[in-house]
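A single protein chain has been omitted; all remaining protein chains appear in their positions.
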Amino acid sequence: MKHTLEMKNIVKHFPGVLANDRVSLTIQAGEIHALLGENGAGKSTLMQILYGFQAMDSGDIFIDGRRIHLSSTKDAIDLGIGMVHQEFMLVPTFSVVENIILGLGQGLGALLDLPKASSKTRDLSDRFGMALDPSVKVGLLPIGMQQRVEILKLLYRDARLLILDEPTSVLTSGEKDRLFAVLRELRKSGRSIVIVTHKLSEIMELADRVTVMRDGRVLGTKSIQSTSQQELAQLMVGREVNPHAVKPERRSGEPVLRIEELCVNDEGGVEKVHAVSLEVCAGEIFGIAGVDGNGQSELAEAILHLRTIRSGRVFLAGTDVTRTSVAQHRAKGISYVPADRRGVGSVAEMTVADNVVLGLQQRYTRGPFRSVREARSSAHRLAERFGIRGAGIDSVAGKLSGGNLQKLILGREITSGASLLIVDQPTRGLDVGAVESIWKELLRAREQGTAVLLISAEMEELLNLADRIAVLFNGRIMRVFDAPFVSVDQMGLLMAGIASPPGSASVPFQESQRDETF
Amino acid sequence: MTKLFERRLIPADSPGAVARTTALALLAAMAVTAIFFRYYGASPIQAYFGLFHEPFGTLRGFGYSLVRAAPLALVALGTIVSWRSGFYYLGFEGCFLVGAAAAGWLSLATVPGSRLGPLPLALFLPLAILFSLTVGGLWAGLVAFLRVRLGGNEVLISLMSNYVARFFLQFLVSGPLRAPGSLPETPLLPRDTWLPFILPGTRGHAGILIAVAAALFVWALLEKLPLGYELVVTGFNPAAARYAGIEVDRRMVFAGFFAGGLGALAGMVEVLGSQHRLMDGISGNLGFVGIIVALLSRLNPLAVVPVALVYGGMSVGADAMQRRANIPSSITFILESLAVLLVLASDVLRFYKPNFSALRLFKLRASDREDSA
Partner (left out) sequence: MNGHAIVVSAFIIAWLSASLRLAGPVLLAALGETFAERSGILNVGIEGTILLGALVSFLSSYRTGMIWTSLLVATLAGVTVNFFLAWMYVSVRASQVITGLVFNVFALGLATTVYRLVLGGSAAPESIAVFQPLRVPMIGRIPFLGPVIFGQTAPFYLTLLLAMVAQFVLYRTYFGLALRATGENPAAADAAGISVHRMRYLGTLLSGAGAGMAGGYLVLAQVGLFRETIVAGQGFIALAIVIFGRWHPLKATVAALVFGACDALQLSLQIFGNKVPPQFLLALPYIVTILAISGFFGKAVPPAALMKPYVKG
């Protein structure tokens, strides 16, 4: 049965922004259709409308020429449209089958029939090669398998169109291959798949057609054969991508941070950082590249001693600081901009002025008392210099936008006079203007002799800013590059866990050497 | 049909809006309580007048208001310190009782011929304060310890600990500290250990001064000291606190200790200032009403003493009302708790904006109908 889904002239406003500007899109049955665009291009909004989560302001949606009306996610599911989110909607303490049948009860007294549901689940799983055991608790499954449970949820409800939002952002390379295999099986069965992503190589590998969006509009739809990565990149960004910005010569000095054989476990006892050793010198930006979840945040937290270190040592300017407290770390000159700006880096309920003091509260004192005056003048200065807008220093920090909040946190940490600055995903979710400001400040800190440890999942950021880059995969350093000598391809392979000899041309794709113990 | 109220996206949070909705809630609480007054055949206006006249219109009544307010304020201050640090301690009844027990025991130990022998008040009082603070601090600090070390839920543990304290006091006044006779209470405490009366012609004692001093101290702690900053950050966001180098566990235990000390001080004040003996039931729910005082003060230490005075006064007025008009004093519980509940609920009103143009239209239409009728 052929299905064609057509979205016509979709318009959606949010306060202050036109997220979808008369967007039109057609999805065929049995195709994998990529939706490409940068952050803020409008693709997430469009998909939210399609799976019933958001209402559109105007426009039409047709299935096979018949106009449909979507007022809830339930409507969408009933029509065979379902979404797999980036953040999984799973109950960790429930089994796979319980998660799948959640919400399917008809009537008040509906009884569970787990055996029947389990067998249907197993059949679907086998048919599409998902290898899922219905009785396993979802919380125990690795991320790749959890994602497949999400897909199975949709298939169980007879979805014909599946939308996947940035599905590979949290997957290892092996898991990604398995996902792609499943998606190809689904395509063979006549289902349609929309994959929202910004990863060009994957689009080229998997999709049949691709639609590019920018600033709320559709720029065009192309078939994969008729386009290339470069063309897509240019369409997506609208300008020449300049991977190497000009930065002053590196004049680095003595090593400020030295880590020796650091091993860190997470709360569940899983090893997250394995025998990591590195050195960061004054006046240098040392980048750590890697897909989220490979131990970067744990590494940063361990250096600051926000996390227990299982073994290994951390030295700051020669002094062993492995076991000292967080407060002492700060006193000795380590400052940290965490990845979670609202949950860790700031206190949303306190004023901007009070947030400027966070981490430095023992310094903003006059005698035994707090010096509110100093705090306020610091806050004014920070707001000036870093261009923090959107709230005065007496408004609560929760009112600041992501970019302004990040400027506040970065400003605070940079001006604390630390000799080592650790930043984790400093520009995640920020608009271009904010990104440029932050980059400028990081380079300025480097100029002034601060040692900077920059953890980022954005290659462009690392290539622009770092003097040396280490690739972290599965908690291990794969390689350390000197920035001018690194290629994006090599970094990508290493980030995916594929080691290759330095300087070699493209290596035939092989299964990763890491054994996958699940 | 235009709606009378539009829903906002973010609640209006100007001080004016908060004050308006709070006032509305208080009025609503008074209105509901008025219904009960009606049932007793009293006119609500008269009842409210009576409720407030005795404690604030007469000197004697005012003295009693001071007496009632002092322990309430101290418990409220303890609540503020612990809750704002993220330590949801509810064991103030227990702290009150152990503080009272400590003060009572110390006082009895100064009876001529016993351990300490008679002491001048200037020596005894600081000793009693210190002793009560320590005992209460340890009592609550233990709960804090259970929370940070073992992850125990301090809400439930502290609630349970109140009963343990109550039985402990019962044991003391039925056994070791009992006065000769059949009542479960201690003998009258030595006159030298009583808190001095500060308002001549009344029973108003120095406890209120202790409460005022404590209020200023708590305010200074939270606003002016780096330690206070650390406590408040811990209360808002423990993860951010750790990030800022704050030892969250230690701060929480400190908060517990300090709060317990304040709660115990409340008991000391009541025993040495008002009751002058230990007995079963000495706390009379003060440990919980004090929490309500804290809530109505919006966890602001400077508002505590005034609010405590109002509450203390109300309970004095309620007792007077019960004596004269046979209206049970428990009505004030209704008024107090309903006030807090409605204030909490009124926060939801700030999500709605009255549509004044719609109101005018409504009025216009109504008058149209009248004209054409």
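When the chains are written out, they are named A and B in that same order, and each has its own residue count from 1.
The criterion applied here is as follows: contacts are C-beta pairs under 8 Å (C-beta built on N, C-alpha and C of every residue); 3 or more make two chains touch, one makes a residue touch a chain.
Because the structure is predicted, anything quoted here is derived from the model rather than measured.
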Residue among B:112, B:151, B:180 or B:200 touching the omitted chain: B:151
Those residues of chain B which, in the complete complex, touch the missing chain: 36, 39-40, 88, 90, 146, 150-153, 155-157, 159-164, 167-168, 170-171, 174-175, 285, 288-289, 291-292, 295, 328, 330-338, 340-341, 344-345, 347-348
Touch residues of chain A, complete complex, unshown partner: 72-74, 77, 85, 87-94, 98-99, 101-106, 108-112
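Quick note on the criterion: only the chains that are shown with their structure count from here on.
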Whole-Å gap separating chain A and chain B, where each centre is the average of the chain's CA atoms: 48
Residues of chain A touching chain B in the complex: 306, 325-330, 336, 338, 340, 343-350, 354, 357-359, 361-362, 364-365, 368-370
Contact footprint of chain A on chain B as seen in their complex: 223-226, 228-230, 232-233, 236-237, 239-240, 242-247
